[in-house]
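Would you mind keeping the following structure in view while I ask a few things?
The complex is shown incomplete by one protein chain, all other protein chains being positioned as in the whole.
Here the chain labels run A and B in written order, and each chain numbers its own residues starting at 1.
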Amino acid sequence: MTANSAVSSGGPPGRLGRQRRYSFGRLTVADALAGFSIVTALCGFGGLFDDVSEALALLFTAAITGAIGFTGHRVLQPRRRTPPGRVVSGLASAWIALVVAGTTVYLLTGITSQLDDALFESAAGFSTTALSTLDVDEFSTTMHIWRASTQWLGGAFGILAAVIALPGAMRGSVHVPRGHGRRLDRLAPTPEVGRRRIMAIYSGLTTVCGLGYFATGLGTRDSVVHALTTVSTGGFSSRADSLASAGTGSQLVATVFMIIAGMSYFALWWALRRQARRFLESSELRLYLSILVIATIGLLVGVDGISVGDALFSVASAVSTTGYAVNDWTVYSPAALSILLVVVATGSMGASAGGGLRVARVRSLIDFANRELRRQLDPNSVTVVMADERAIDDRELERLTGYQIAHFGLAAVGAFFLAVVGVDLITALWTAISVLSTAGPAPGTGPFGDATALGADGRLLLIPGMLAGRVTILPLLLALVSVLRTKDRATRRVKRMLRSRR
Amino acid sequence: MHVVVVGAGEVGSYVADRLSREGHDVAIIDIDGAKLRAIDDALDVLTVCGSGTHPDVLRRAGVEHTELIVAVTANDEANLISSMIAKSIGVPRSIVRIEAAELRGQAAEDIRKAAGADLIIDPDAETAEEVLELLDYPGADEVAHMVGGEVVVIGARLPPGAPLVGRTLGDIGEEFEPDWDFMVTAIGRGDETVIPRRDHRLEAGDHVRVAVKRSARRLVIELLGLDSQVPNRVMLLGGGRTAEMLAKSLATRGIQVVVVERNPTRARELAERLDDALVLEGDITDADLLEEADVGRFEMVVATTGEDDANILACLYAKANGAKETVAVVHRLALLTLLTDAGIDVALSPRTATANGVLRFVRGGVAAVATFLHGDVEVLELEVAPGSPADGELVRDLNLPKDALIAAAVRDGKPRIIRGRSHLRARDRVVVVAMPSAVEDVRRAIG
Partner (left out) sequence: MRFIRLIEARRATELHHGRGGVRSTALHVMGIALSFVAVGMFITAVLEWGSTNRDTAALFWSGVICLSLGGLLWWATQPGSARSRDVFAAVGWTWVVVTLIGALPFIFAGTFATNGVGFVEQVVNSIFESASGYSCTGSTSLLDFGRPGRGLLMYRQATQWYGGMGIVVLAVAVLPFLGVGGLDLMTAEAPGPSSDRLTPRVSETAKRLWATYLLFTVAVAVVLTVLPGASLYDGVAHGLTTASTGGFSPYSDSIGYFDSITIEIVLIIGMVIGGTNFAHHWRALQGHPEGYVRDPEFRGYILMLVLVASAVVGLIWIDGGFGFGTALRAGVFNVVSLGTSTGFGNATGTESAGNFVLWVPAAQMMILFLMVSGACTGSTSGGIKVMRVQVLIAHSIRSIKRDQHPRAVIPVKHGSHAVAEDIVSRMAGFFLLYLLLVLTGVVIVTALGGGLVESIAAIVGSLGNMGPALGEAGPTASFATAFSQPARLVLALFMLIGRLEIFPMLLMFAAPLRAIRDRT
């Protein structure tokens, strides 16, 4: 019947507007691939002085992804208002595109010939999870840096998704402060400006972190690699024993930058804008720091003979969901382990490169539970849950609770399936939670995140978990829900068939 | 025949107009004087101001010598009481509009009997029914099932590429000799609707009404250049009763339904009642909402709110975003011709649906009547009475008026398209297309 309107005198209205509206998803994929291509090309050019065949593989992949990415970026334009479901699916496809591109590199460079290993390594990289199956001692410098770069990209992806893409689509995400104040005071007055500022802070932090490592004697290669994976809360290391054999100075640098990497970019922006008061008054930041302090004290009490530095390092690594280790924390006392598990599940602040439930959400959830307690006491009482002097409306709270319950449900499902493939109880629970938080190591994988302990099936199971950890749990849950819906759809189809028969 | 219509709303005034133009004496009752004055100016009917539930008001309308009362106010209880009073005064037949499902159900049968309601009508349900019928003929803007569905009259605007465009009816007829499966029965061009002759040439943009045997409907859909894809996704704008009924039946057909409703309480109610539909809360003219809901993805968008402008705007927006077919329910018909020009595919009015029911009842022996929003043409189903002029006669010898046409006849359950050389026999059920003024002549010839 569309043709009908063509007949009429006025012509079809709105034709002009239509041609410019392209899918958000394709654009995000293009952007992600463009970023990937730049980083890979840089590594490739650098690699020409190191290992030529690897460099060529990198450059080849960079050329292909670049062609796709930049063409897409030129041709496509975002639509005015994207349905939130499409934002999420767009982010998910962009992430998957990155993983596929990364897998190609691992296979082309011959680092591994196993498809599943390459896939796992790539997914762990782009989700900033510190789990690996490969032997890092066999890597060339180029590949060390490229592998760390995947985490760096993954970290940037996480922040940009949290600050730019998702809040625009979903009104009132808890961990994103409302935009108020002067234009300069806001991190992202427009998406373009926000993206630029975030990338500036992110790159700046990386540089400073790298210099810090270099100054404390970590060596050029390791400094670069660790700077890339610290600021992104990734946790890949160029050393088989992570930072255990590094000097105390480097460990301290790592601790400080892990803590910073777990902070909200809004908080960092305020700090840079010299709004110290606002920075310090952020309730989420305070809670984040209190968690750090309390958990560290907990470890000091709970583990015999641990040094303050090591305890703080372990907690910082957990709370920022990085996954570095300086000692074998898997042999800590059960009390210390349970504290670490709670900390990993909580994760970093919202709008940071880290993962997890996020401090702000946990806070809101505790407030919510508290409100329900009060309501029991005084059924007519009106209690409002606040977040930074802003009341969270009921609808948002409801979304928040539903979402978090789903988060736990997903962790439970993941743990169950890991147990099915034979992982022991604690490791299964821990890995499921840890991967959803994009941290990585669990007791069963050893302190340095050796994923071979999980078995090939277990690792494949974790890849969707990594997607959930990085892009939000939505895409995965949507997939689950649609599986549940297939029954409905099947019955519908049968009904339709019966109808058409008649 | 003398008819009393209670309620000068949209349905009431339309029924009054239709009946008075067919030569019946009509009195119309309403409590709103202003409305009545407007009707006084436009129609040739008696207007009585007052409540239809008061016996003296009914008397003033001449209820004692009335043969039919049509109680169609928006209030179910008032309608039932009007009918009850009229029956007690001695009116033989009554038509009552009832909307509440509770009063329409089995449990309320006694009440309806006590009120003497001979025919229950529900404009919302009729509208929903019409939309559902359209669903089977995507692209058509009118569908009328005659003789138990054996013959279907499809109304549609001819798109430029349709196979029938640019040909005369004679040509078309020759191509499909000897046995016709369909017949073009009326052509609307601009504001004018005519019963066509052999030399009439079809043009793109013409609105045609085609009577077709049920078995040949696919062929006709093809010839009219219509889309044959039944929609998978339907968006209902406005969550009133019509939308609720529609959503229910659509869901049972396995169609994905999204309902948009502005009132939060009503939205929640709908969401609780409709299991398979997604209910969105928001204004239907809110472009952000429509965009978020991806309105362009829907094959059919139906706007059923009580506000014409909102319905029209929302449909236009949906169309511009790529929705395949848009259906707007409109109440003021002055804008009607503009709508299709602007790109809205189908305009429906609750009153035509209701009026069809009333007219069918008024005509007595007629099994089905269809009137349409565009143009005056009526489609009637009649039975050839034994001994009538048509019994055993060739159709061309019947001397039917120019403004009438016998399109099809069903004998022993078998439909056929009627030609000048066809014979009619008693007990044949015929489908007649006619202007209202010619209806009486046709009835005389057949019944």
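Methods note: a residue touches a chain if its C-beta (ideal position, glycine included) is under 8 Å from a C-beta of that chain, and two chains touch if they have at least 3 such contacts.
Since the model is a prediction, treat every value here as computed from it, not as a measurement.
Colleague: Give the residue, chosen from A:L337, A:A360 or A:M466, that touches the chain omitted from the document.
Modeller: Answer from the full complex: A:L337 touches the omitted chain.
Colleague: Consider the whole complex, including the chain that is not shown, and state which of A:A67, A:A369 or A:M386 touches that chain.
Modeller: A:A369
Colleague: For a quick check of understanding: of B:M1, B:A74, B:L132 or B:L278, which residue touches the chain that isn't displayed?
Modeller: Result: among the candidates, B:L278 touches the missing chain.
Colleague: Spell out, residue by residue, where the missing chain touches chain B.
Modeller: Answer for chain B: residues 261, 264, 267-268, 270-272, 275, 278-282, 289, 292-293 touch the chain left out.
Colleague: Touching the absent chain: which residues on chain A qualify?
Modeller: Against the missing chain, chain A presents residues 83-85, 88, 170-171, 298, 302, 333-335, 337-339, 342, 365-366, 368-369, 371-373, 375-379, 394, 397-406, 408-409, 412, 415-416, 419-420, 422-426, 428-429, 474, 477-478, 481, 484.
To be clear about the criterion, only the chains that are shown with their structure count from here on.
Colleague: Quick check on the complex: what are the chain B residues that touch chain A?
Modeller: So the residues of chain B in touch with chain A come to 138-139, 157, 159-161, 204-205, 225-227, 230, 252-254, 276, 288, 291-294, 316-317, 319-322, 324-325, 340-343, 345.
Colleague: What does chain A use to touch chain B in their complex?
Modeller: 1-10, 12-15, 17-18, 79-81, 83-84, 86, 488, 491-493, 495-496, 499-500
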